[in-house]
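Removed from the display is one protein chain of the complex; every other protein chain stays in position.
Entry: subunit A
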Amino acid sequence: MEITNNDPPQPHPLPPPFTHTAPAPTLLTQGAEALLYRTHFLLPSHPCALKHRPSKPYRHPVLDKRLTKHRILSEARTLVKCRREGVSVPGVLALDAEGCGDAGSGGWMMMEWVEGRTVKEVVVEAGKRIKERGGGGVWEEGLRALMGKIGRALGRMHEVGVVHGDLTTSNMMLRPSPTSLQNGTTFTNGAEGDGDDAKSAGESLEGEIVLIDFGLAAQSLQDEDKAVDLYVLERAFGSTHPEAEEGFQEVLRVYGESYKGAKVVLKRLEDVRLRGRKRSMLG
C-alpha cells in the first residue's frame, strides 16, 4: 500500500518576535532538538546566532514546556558560567524559555556570533595539504599547535567544572584572532615550505578555539564525567579524522598539563577506553 502523503515536511516557523525580522534569519543547521539561525541582535549590524527549540507536537504540552524551558536555561547557564570563568564560548545575549501563550512556539536563545570555521573543516583542509606535500611541513606544525590549543581549551573548561557532553570537532570553532588578521605571518619563519604555503597555513590554522553547542553540557567536577567527555572526542576524532589520529595525542598531552586535576582524568580515560562510555553496573 502506498502512503499518499505528498505534503512536504512542514518547516518549523520562526518563533515570535522573529516572525517579522528583516532581513529574515537564515537557517544554518538543524538538529533533532533545535534549529540554528544566523540573525542580528538589537541592531542589524550586530550579528548573532539564534537557537530555536520548537515545541514537539507529540509531547504533552505541559511536559513540553517544562523540557524546553529546562534545556534552554541549562544551556544558557553553562554558557554564562563558562564565559564568566574565561572559557571561550559564545556569550548569551537574550533568551525566552517560555515562548508565547498556549500556541507552543517553544523557546529560543540568542548568542554571540562566532567568526571563523569549525575545527573539523580546518583539520580536513590541513590533512589534505599534508597529504599533498608529504609530512614535516608548516601545515603539520600548525596542526600540532592547533591540537595543543584544543587540549588547553578543554582543560580550561573542565577546570571550571563544565563537561560538554558532545565534544566533536564540529562543535569547536577556530576564530581568527584580530591580531593574526593584521599580520598572518606567525608561521612564515623557520619552515622549509615556500612563503605562500606557509602564509596560508598560518592564516588557516591561527586563531582561538571557541567551544560551541552546550545543549548536552552539564556541570560536574567528577573525573569520570570529564574522562567520558574526552573519550567521546577521541572516538569522534578517530572516525572524522582517521589520518590525524596521532594528533589527538597532542590534545591529551597539553590537556594533561593544563590544570591540576588533569592527570587523574587522563588516568581515568584509560579505564573508560577499556569499557566504553557506559559505566558498568556491577559493584
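By our rule, a contact is a pair of C-beta atoms (placed from the backbone, for glycine too) under 8 Å apart; a residue touches a chain by one contact, two chains touch by 3 or more; residues count from 1.
Criterion: contacts and distances are computed from a predicted model.
Taken from the listed names "EKC/KEOPS complex subunit CGI121", "Mitotic spindle assembly checkpoint protein MAD2A", "Multifunctional methyltransferase subunit" or "Ribosomal RNA-processing protein 43", the protein name that UniProt assigns to the chain not shown is "EKC/KEOPS complex subunit CGI121". The chain omitted from view is touched by exactly one of A:Ser55, A:Ser88, A:Thr169 or A:Ser204, namely A:Ser88.
Touching the missing chain, out of A:Asp96, A:Glu140, A:Asp197 or A:Glu250, is residue A:Asp96.
Remark: the omitted chain is touched by one listed residue; of A:Pro13, A:Gly31 or A:Pro44 this is A:Pro44.
Considering the full assembly, A:Ser177 is the residue among A:Thr29, A:Ser177 or A:Gln222 that touches the omitted chain.
Here one chain is not drawn; of A:Pro54, A:Gly106 or A:Gly148, the residue touching it is A:Gly148. Taking the whole complex into account, subunit A touches the unshown chain at residues 16-18, 20-21, 39-44, 46, 73, 76-77, 79-81, 83-84, 86-88, 91-96, 98-101, 109, 112, 148-149, 152-153, 156, 177, 207-209, 254, 258.
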